[in-house]
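Supplied in structure tokens, the structure appears directly below.
As you look at this complex, bear in mind that one protein chain is not there, while each of the others sits in place.
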Amino acid sequence: MIVALSIFLITIGSIAFHFWSPWWWTEVASNWGNMDDTILLTFWITGAVFVAICFFVAYCVWKFSYKKERRAEYKPEDKKLESRLTWATAIGVAALLAPGLVVWNQYVTVPENAYKVEVFAYQWGWKYRLPGKDNILGKTDIKYINDDNPFGLILEDPNGKDDLLVDADELHVLKDRPVKFELRTIDVLHNFYVPQFRGKMDMVPGIITYYWLTPTRVGDFEVLCAEYCGTGHYAMRGRVIVDEEKDYKKWEAKQITFEKMLAKSQNNDNLQLVKKDK
Amino acid sequence: MNKKKSIFQLLTEKPWETDQIEADNDHEGRTVNITKQKLGLRTIMAASTVLFSLFIVAYSDRMLVNDWRNMPEPWLLWFNTGILILSSIVFHQTTKYAEKEIFDKTKNCLYLIGFLAYSFLIGQLIVWYQLINTGYYATSNVANAFFYLFTTIHGLHIIGGIYFWGKTTSKFIKRSLKKEDINNLIDICAVYWHFLLAVWLVLFGLMLSS
Partner (left out) sequence: MSDENDHKLEAKSDYVADAPSVSTPDIDAVPEAELPDQELYHSHSWWTTYVFSQDAKYIGIQYALTAIGTGLLGLVLSWLMRIQLAFPGLGWLEPSSYYQFVTMHGMIMVVYLLTALFLGGFGNLLIPLMCGARDMAFPYVNMLSYWAFVVAVLVLLASFFVPGGPTGAGWTLYPPQAITAGTPGYNGGIILMLISLILFVAGFTMGGLNYIITVLQLRARGMTLMRMPLTIWGIFTATVLAMFAFPALLVGCLMMTLDSLLGTSFFMPAMVSLGETLTHEGGSPILFQHLFWFFGHPEVYIVALPAFGIVSDLLSVHSRKTIFGYRMMVWAIVGIGALSFFVWAHHMYVSGMNPWFGFFFATTTLIIAVPTAIKVYNWILTLWRGNIQLSLPMLFSLGFIVTFLNGGLTGLFLGNVTVDVPLSDTYFVVAHFHMVMGIAPILVIFGAIYHWYPLITGRMMDETLGKIHFWITFLGSYAIYFPMHYQGFVGVPRRYFEIYDSPYIDTSTLLLNKFITIAVLIVGAAQLLFLYNLFASARLGKKSEKNPWKANSLEWQTPQMPPEHGNWGKELPKVYRWPYDFSVPGAKEDYIPQNQPPSEIIGAKVEKT
């Protein structure tokens, strides 16, 4: 009796917790609201199964509790019942999977009109790079990284010259414009994660990974590293600020190009190299 | 084992039904009709195959990166491969002699196999020595590292084989086992030798072809 009742109460309690606890996701700030929808769909289907099975168990424990004189039913199997349950499960699973795959397809297909931003991760912080006027991010190589060239741009690559380097942990993006984050790390794995954006992708040394999104509301959001990267992992935070066009331009104007950055530094050889290549 | 059954027939039996109960009651309790040592060897060979396959997958994946520099193949490797092939042939012959109970020939063959196995290992060590002397360190390129890794793992398998060869040979010479039992052991060692030859040919072929 107590056992049946507690299984019943656990189920009711879980439902109550789901609906009335204060803990729920943050308001979405990107186009990936449909990820929330897939979660909700999964919730409804799995939640129904959970409740049904728990109630069934509670009922059985209450109804068929041990009596010495009673005998249990002898029934090794019931093919019909088993195949019905199998098919019902298969259909339920397919109903979960299909929308998931559709959204995933959108997630990995970057729209043509997305502009690019490079997110640059290191132990333990963030920097960013914008492609500049030519809309092309210059090539990079680990070997080129030094104090004067913290992003490791290849000096001989002319496309890198006008890249805007954001040597700070704060990035601004445009509202309602699709943006493709090109993710680069110079040391270990990291993951560029803004809870309100929902998107996520590991950054892997040696390759450039990516994902895209369209910010849908203006705001100031925290960036977290979501892939364990060593002792400072928990402190690896940054900020992303979603701006209207006007504010964005203001911020963009303040950033300096790679060329200017080299000009400021003491070492003129690098600058010569960049200039010569022109 | 009464009748040969496919795995599907086996798994669709209904053990609670009367007909099935009758058929089952005189089941021997064994699944396959070979000795437990032989089945044990097959299990180990299956696990080893997975191990080497994964190494090969890793090798093929890593090969595609452009820092890959192929290693030279010293002629000594061909010689070592020859030794391994020869020892496999000799082992095959040994099982035949053992079957016919020709004691002296079996004994000599077993000794010869031991000699060949040790020669192979020494030969591999010489290859290592040559390569290291000519500057092919494990650190200088990952292709070299794979070569040293493969030869080490294969060599360790050979050493394991030598251990069981030693036990088998000493049992054979002391004649402490029944004829079937000792032949069973010799067969097992022979199969293992063939397996290691096959593994080596695949690894060597892979390194040659890349």
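First chain written, first letter: the chains are A and B, and each begins at residue 1.
Going forward, a contact is a pair of C-beta atoms (placed from the backbone, for glycine too) under 8 Å apart; a residue touches a chain by one contact, two chains touch by 3 or more.
Source: prediction; values computed, not measured.
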Subject >> Among shown chains, those touching the left-out chain >> reply: A, B
**OP:** May I ask which residue of B:40, B:72 or B:205 touches the chain that does not appear here?
**Re:** B:40
Original post:
Considering the whole complex, which of A:114, A:136, A:154 or A:188 touches the chain not shown?
Top reply: A:188
**OP:** Since one chain isn't shown, list which residues of chain B touch it in the complete complex.
**Re:** 2, 10-18, 21-22, 24-32, 36, 39-40, 43-44, 46-48, 50-51, 54-55, 58, 61-62, 65-68, 138-139, 142, 145, 149, 153
Subject >> Touch list for chain A against the chain that is not drawn >> reply: 3, 6-7, 10, 14, 17, 21-26, 32, 35-36, 38-39, 42, 45-46, 49-50, 53-54, 56-57, 60-61, 64-67, 70-79, 81-82, 85-86, 89-90, 93-94, 96-97, 99-101, 103-105, 107-108, 122-124, 142-143, 145, 183, 186-189, 191, 193, 195-196, 198-207, 209, 220-222, 224-235, 237
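The definition used in the following text is that only the chains that are shown with their structure count from here on.
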Original post:
If you average the CA atoms of chain A and of chain B, how far apart do the two points sit, in angstrom?
Top reply: 47
